[in-house]
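One chain of protein is taken out of this complex; the other chains stay put.
Chain naming follows the written order as A and B, and within any one chain the residues start at number 1.
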Amino acid sequence: MSYFIQVVVDGLSNGAIYAAIALAIVLVFRATGLVNFAQGGMAVAATFVAFALTRAGVPVLLALIAAVVFGFVLGGVLERVVMRHFEGGDPDTAVVATIALLVLLTGLSALFFGYEPHPFPSLFPNRTIGFLGAFVSLRSIGTIAVLLVIMAALQLLFRYTKLGLAMRAVADNPQSSALSGLPVSRLLMIGWGLAAALGAIAGVLVAPQLFISPGMLDFVLVYALAAAILGGLDSPVGAVVAAAFIGVVENLAGAYLDFIGDDLKIAVPFVAVIVILIVRPQGLFGRKVTVRV
Amino acid sequence: MTKTRNAARASGVVATVGIAALLVSGCTRDPATGGPGGDDSGASPGITDDSISLGISSPLSGPTAGPGSCTVAGLDAYIEAKNAAGGFEFGDGKTRQVDFTYLDDTYDPAKAVSNFRQLVNDNIFAYVGALGTPTNAAVMPIAEEEEIPQVLLTTGARTFSEDQEAHPWTTGFVPTYATEGRAFGELLANANQPLTVATLAQNDDFGQSYLDGFNEAIEGSQVEIVADATYEPTDTTLDAQVTELAASKADVLLSAVSVTPLQVGVLTKAQSLGWLPRIFLPSNTSTPGTILQPGGAAAYPGVYTPSFSKNPNSPAFAADEDVIAYNDAFTKYGSKIASTYTPHCTWSYTEGAVLDEAFQNMEKPTRESFMTALKSISGFQAPLLLDGITVDTTTNDDAAISTVQLVQYDGQAGFKPVTAY
Partner (left out) sequence: MNTFFASRPRRIAGLVVLAVVLVLAPLVSSPYINYQLSSIAVFAVAILGLNIVMGYTGQVSLGQSAFLGLGAYIAAYGVLHDWPPVLSLVLCAVIPAVVGMLVALAAARLRGLALAMITLALPIVGVPLARRLTDLTGGSQGRVVSWLRAPEATGLANDQWRYYVVVVIAVVAFALAHNLVRGRIGRSFAIVKENEAVALSMGVSPYRTKVLAFTIASLLGGVSGFMYLAVVQYTSPETLTFFTSINLVAAMVIGGSASIVGTALGAAYYVLVPVLAGQVNSSRTALISGAILLAVLFLLPAGLVSLPRRLASLLRRRPQPAAGAPTPDDATHRAPASSTATTE
């Protein structure tokens, strides 16, 4: 029994890593209507700022704040200087532009810090506590707690604040938002800035486990994308629930289904996601989108 | 109609560019690069009276770029230092400068083949030291067919080292993964007591060879594998695997993990579950500064690793002549290519010395002569190798370095020798 609980707990702490990035994907999708491959690159670049600061002796919490500020500026600048150029054009071109940014940011991070992973100090104490016969690290608990706070904040932002509602309107339909007097370009810039700032938090949360390197989030991004889409892409709660689901299902399959084993366990959540999407195309928590004619 | 004109113009542009490209490359179809040998009167491609050119393709970007860059950086450091000191002396009495070209293949076999072809097209004499099992496997048939040396590869895959009669132009440099696994197995088997082992292995040739070597050595002994797990290099964490293995409460954990953060994760996770086995780590993921200290390895009753090369960051070797020479050369040349140390940096530096040795015995400026010289080195105590470890290229069924010493983590920044379990 304690083994079962341990497997679930391990799954949840993996899920927390996916959820951190998935939330950033949801934010950028809600704010810009785009899937942003550069998300991972921006998060890593901001986390490297925190890394450089901690290496210079700055406390982790201060470094985190600096990284968040840097992320916000970076996101805003990239939107203004690069992405602005592709808005209103073919969405495929815009998505490929985010791929270009990802490659470029990865190259830049590697230019300064190399490709080899570096250890990163944790915000939380490096201890474990017992829980129903299983062991949980304080780092995972702390990560999950921060995520829940961010999730709630995002939910509030998009549901109740003027800024959040305006950002949603811009993402849904830029033309009519502009006609109704919303400052579309400034809102898009803020959206990108917030997404990158959130990426910085996510990066600092997961870096102690994954180690900081330019490719740190390459593969996490795949899981996070799956979580964001399964959760319905525009729902912060959905993304977190879906990420936890993916982490736990993957671990349970690896632990209990012998023919799946450790190598194919990744297939289980993905197949589950596919089945769920076929039954419920809008995702677990997504709004049903009606087709425009 | 304008659209049709556009297309016509487009195909016109394409055709013109094509013809221009042909004219530029027109004279490059050179029989010497296609077939073996060259003319009998003289030298192989890539060697003149005062220079010889070598090439390598390794992953220099992407997830494997850390070790990949090091396979270039250490070798570059040796070569450039030697070039600056006047050059390499050859068995034919001439002194030559080595011209070293490196390319990035991002661990993609198709790019590795493309890079190899490009290097051959640019007239390299030999292809040396490349990292990566799939990339080198893709290059090997071409190297064999065109009789171009593909030597001293920085991969412990058995394919390149264990059947050199089938592919005489290819050799491996570092001990095979099986050799490392066997060293662990022998230590346990010789302990002559019932021991339980849990294994964690990368789901590929690296992990499998490791286990093969280990299993060969423990056959018929009192050592028993009681739990096993595998992982993919792309996995985010190995917590689930460690949890599964910890349930076995085995005495020993063989952790054939080649990815730095994952190996650190294994060390932290096992102790957080209250499982403190003796731990065996591969030579490429046992650096104290980047793995053992962050992973809290001092908590375990014993952390063992196979070693054959001196760690230049270890205080124990701070006054060692080889290490001082390496550090000088690396700071001056290699550090431009690789910014962080992995053991591959020292390995490829040693590889430079092995090439040097082969050059000194190479009587004619031909690839055949080079291969003969390279395959007749034995008992060579190359720089940075631990005492007692020597280079032996005369056997056809093993890598140039075929022995390892087991060492034990001393709880700080270095290792101490091991004799028994």
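Side notes on the structure shown:
Criterion: a contact is a pair of C-beta atoms (placed from the backbone, for glycine too) under 8 Å apart; a residue touches a chain by one contact, two chains touch by 3 or more.
Bear in mind that the values here come from a model prediction, so they are computed numbers and not experimental data.
Checked against the hidden chain, the listed residues A:V35, A:L138 or A:L182 yield one contact partner: A:V35.
The missing chain, though absent from the display, is touched by one residue of B:V113, B:A191, B:L276 or B:A325; that residue is B:V113. Residue-wise, the contact with the chain that is not shown comes from B:L60, picked out of B:A43, B:L60, B:A77 or B:C345. Listed here are the subunit B residues that touch the chain not shown: 1, 3-15, 18-19, 22, 25-26, 28-30, 33-34, 60-62, 69, 102-104, 106-111, 113-115, 117-118, 120-121, 133-134, 137-138, 140-142, 145, 157, 159, 203-205, 208, 232, 234, 336-337.
Within the entire complex, the positions of subunit A that touch the omitted partner chain are 35, 37, 82, 85-86, 88-90, 92-93, 95-97, 99-108, 110-111, 214, 218, 222, 225-226, 229-230, 233, 261, 263-264, 266-267, 270-271, 273-274, 277-278, 281, 283, 291-293.
In the analysis below, only the chains that are shown with their structure count from here on.
Inter-chain spacing, taken between the CA centroids of subunit A and subunit B, is 35 Å. Only residues 3, 6-7, 10-11, 13-14, 17-18, 106-107, 110, 113-119, 126, 128, 135, 137, 209-211, 213, 215, 218-220, 223, 250-251, 254-255, 261-263, 265-266 of subunit A touch subunit B when the two sit together in their complex.
Looking at the complex, you find that subunit B touches subunit A at residues 61-63, 65-66, 69, 203, 229-232, 234, 236-237, 239-241, 243-244, 247, 260-261, 264-265, 268, 272-274, 290, 294, 338-340, 342.
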